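Please read through the structure below; I'll follow up with questions.
Missing here is one protein chain; the remaining ones are kept as they sit in the complex.
This part shows chain A:
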Amino acid sequence: METESVRSGNSSYVSHRSHRSRDKHRDRKRRSRGDHNHSSSLLKADRSVTIQTPPHSTTGGGDGEDGEEVIEVQILPQDDNWGDNTTAITGTSEQTSMEDISRMAKDMEDSIGLGSIQHLGVVIATMLSFFAFLTPIAFVVLPLVLWKETLDPCNTVCHGLFISFAFKLLILLIGAWALFFRRPRVVMPRVFVFRSMIMALVFVYTLSYWLFYGVRVLDERPSNYQDIVQYAVSLVDALLFIHYLAVILIELRHLRPQFIVKVVRNTDGENRFYHVGQFSIQRAAVWLLEQYYRDFPPYNPALMHIPTRAPKQLTGFKFYDVDGNPGNASASQTRAMIAAAGRRHESIHKERYYEEQEYERRVKKRRVRFVCATEEAFTHIKRLSEERGPAVPMDPHEAAQAIFPAFARPMQKYLRVTKQQPYHTMDSILKHLAFCIVHDCTPKAFLERYLTPGPSIQNESEIHKKQKWTLVSDLPLHNSLEPGMSFALREQSFSLLVTVMRIPTIKLKEDYQDPKSNKFVLRLQSETSV
């Protein structure tokens, strides 16, 4: 029934066995590979120490500055607390396409078959659901096949039961298809408790029904066919109820908002608030990541520092001796330098302020030039049906290429000043321009993509990369969200810090306001002369 991404649907069965072997593999690999940090395996927190050697030693290591060498030593934690679940850094990766599977196959030497376990889980879940679906049909068909001669003929009630049986099976099929046949988007690190619970329920139900069937029906071969059909119908009912339970637990329970969650990106402070229902930590993380791609602008490391036009160095002051007095030069110099340093400390704020002003003005100027050039370029294009007189018909792509040079240069300058140029290639711009021309967009509609940095999902170059996120939490991932909890979702260049707050309980009281009670008095202070 559920064939959604039940990645670790059955890993609860398998994980006990492989956990130990996974640890052994992990430690061996880590010791041999030094400081290679692979986030797709279950790692504990690493501690690393940096030792700076005095300049004359020549042990290996990285770059040196002024002859000093830096060695990084990793203290690998001993494996004495592998059963302890307090700190878990686990990997979630999205978009299991073929490349993902091959990559996961590569990763298997680090984490023994984590990917294959999850795929195995999906396969097992699918097989189990099919088996459960086919069971009632088997219950009904087997007597017909095996001992048709001794069966009572099917009367009205029996036919009625057949009809209801067929329709219930159809409804079950449609329900399962509607809800659970989805392209798996998400791989979760730990067992999804609800799913495995549902699958366990299905398994138990089917098994017990089969046992009963095997003992009572197959052995004794009763001739009352109606009873058998009724039995099969009861199994279908039970499966429908399990489906209902699955819908409630997996789809509906988390829809009512219980918490407000604040997500802050640690590099540039972008923050958003979300309503979240009752979730476990890992499911909440998945849900938040889906919202992240819609709401957050892409992280642009180049925007962290405001670019200055001409960096001025105030450190080098030249001292000219006006008086021609060689003796007092050093004393007066040091005093002047201290005074200059003090003044410089205050002028840092001023500099920063003026730099920011200057930058904003530059951005505005270039933006205006860009917008004007684009608007003018768009006036050169008209639809064939609207144009009178001689015309050379072009298809949209050619039209785009024809008008692009008119605003190419201001566009390039604008993108450069806002540091957006890595996100927009020439191809993508032309494609977008052709698209806008086809749909009769105004220049403003074409420009909205470049003037405001939209959500992260808009930048195609980032999407085709595989999105690898690490969930960092000091509580086990099955725990439901609690107010005051916080965890982090780490990506390569930034991380998202998540804090959970509870929505206050609202006590709503009723108060009736009589419309007749809306009376008013005039407050005047008038002066009259008599």
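The rule is short, and it goes like this: a residue touches a chain if its C-beta (ideal position, glycine included) is under 8 Å from a C-beta of that chain, and two chains touch if they have at least 3 such contacts; residues count from 1.
Just so it is clear, contacts and distances are computed from a predicted model.
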Chain left out of the displayed complex - its UniProt protein name, from "Glutathione S-transferase", "Tax1-binding protein 3", "Acyl carrier protein" or "Elongator complex protein 4": "Tax1-binding protein 3"
Residue of A:T156, A:S385, A:T452 or A:S529 touching the missing chain in the full complex: A:S529
In chain A, positions touching the absent partner: 522-530
